[in-house]
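Heads up, one of the protein chains got dropped from this complex, but the rest are sitting where they should.
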Amino acid sequence: MTDKATDFAIEGHGDISVGVSGAGASGDGSASATRITPGNALRPEDIALEIRRGQVKPSDDVAEFALRIGDDALILAQRLGHWISRAPELEEDVALGNIALDQLGHARSFLTYAGAAWGKSEDDLAYFRSEPEFRSAHLVEQPNGDFAVTIARQFVVSYYQYELYRRLTESTDATLAAISAKAVKEVDYHRDHSAQWVLRLAGGTEESRARMIQGFQLIWPYVDELFEDDELTTRLAESGAAVEPSSLRGDFDRLTGEVLAEAGLDIPKVPQALGGGRRGKHSEFLGYVLAEMQVLAREHPGASW
Amino acid sequence: MIPNDSPTSQARPGTPVVVAPTPEETPWSLWEVFVRSSRGLSHVHAGSLHAPDAAMALRNARDLYTRRNEGVSIWVVPAEAISSSDPDSKGSFFESPQGKDYRHATYYTKSEGVKHL
């Protein structure tokens, strides 16, 4: 890839110049705090290009697996996107926005790659599948609730995703490994963000503690589903393309346990829900999520945006 | 600490609540953010933000001031911890160096044209 680093320029605004010479300008000099660059990283567009050139194509199994983790990230991003403009503080609007954008980026990469197996684009998969064709876990379908519920969901999902992506960086499937290598660094920050908030809500006020406990109560029934193995994951684990989800559980329990202990919280003693998202059996919530997400694209099938 | 000091926090969409602004609410304090744009350069003041403590201030700064690769390192400083020179004495405080041209290489004209000097 080429170095896309560029400094900033305002273009197309006639003879209005920024003219920030002299006092008041922080945008000049070598030690600038506003020098902006897009940086270099694997983007969904890069993967789509490799696919078009016939350089990469997933096996059916890898595609099915990429669909699962892509759907998790997509539905989670859709949920998190709703927070932007509604967060408890402006700084948190920005933080949740970053996390949502990270997740959406992962979703786009995984779905783009998955779609290559069936000649479909990320948007074909996101907008033109029906509920039973989605492979998301029930956890990410859960509503945002209050901030504590969202943090509980983030806490579980980011610790799970971190363990998963960390291992996938060594996948025998090079594209899966490359997407995961980018994602794992971002998800590491999501872990930190949620852990910081678990500590603060649990150790803040009586009200916040009660809400945090209630948040975990609502979210915890959907933990086991994340770690269920099935025939697909067994085959992928044998080939080295992925790992058995159950193999992540030990690290997940240990690391989440450390934070929960520091926060003085017990692991909720709640029955585990049956799940079934990986087989297309979803919560009632998913239908509404998809209805909203897909409505416009479906009104204009075949249109370009 | 009054735990249930936010009667309004139960508010749900569509449920209008008569609100007394919560007098107990503690505003998050103001922090100044300094960003190092790349290795070898100084940290430069980027702006401010609000945060309850240093750990969150750092994270908020990361999210707010480095969304476009602006930095490789961040400092956050409580705004109140910054001591600043008195603006009223700006003249006397900063005028002394003026006129001391002998501190600058350009003052020494006789060596002009001599190589490597």
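Chains: A and B, in written order; residue numbering restarts at 1 for each.
The definition used in the following text is that contacts are C-beta pairs under 8 Å (C-beta built on N, C-alpha and C of every residue); 3 or more make two chains touch, one makes a residue touch a chain.
Note that in this section contacts and distances are computed from a predicted model.
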- [ ] From the list "Tryptophan synthase alpha chain", "1,2-phenylacetyl-CoA epoxidase subunit A", "FtsX-like permease family protein" or "Fe-S cluster assembly protein SufB", give the UniProt name belonging to the chain omitted from this structure.
- [x] "1,2-phenylacetyl-CoA epoxidase subunit A"
Open item on the list: One chain isn't shown here. Among A:51, A:104, A:137 or A:152, which residue touches it?
Closed with: A:104
TODO: Consider the whole complex, including the chain that is not shown, and state which of A:41, A:90 or A:174 touches that chain.
DONE: A:90
Task: Positions on chain B contacted by the hidden chain, ascending - done: 1, 5-6, 8-9, 11, 13, 17, 19, 21-22, 24-28, 30, 47-50, 52-53, 56, 64, 67-68, 84, 87-88
Task: Residue ranges of chain A at the interface with the undisplayed chain - done: 8-14, 16-20, 22-27, 34, 36, 44, 74, 77-78, 81-82, 84-94, 97-98, 100-101, 104-105, 107-108, 111, 122-123, 126-127, 146-147, 199-201, 203-205, 207-208, 211, 292-293, 295-297, 300, 303-305
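What we mean here is this: only the chains that are shown with their structure count from here on.
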Open item on the list: With touch defined as at the start, can you tell me which chain B residues reach chain A in the complex?
Closed with: 1, 3-6, 9, 28, 34-37, 41-42, 44-47, 49-52, 55-56, 59-60, 62-65, 67-71
- [ ] Show which residues of chain A lie in contact with chain B when the two form their complex.
- [x] 26, 30-39, 89-91, 94-95, 98, 189, 192-193, 196, 200, 205-207
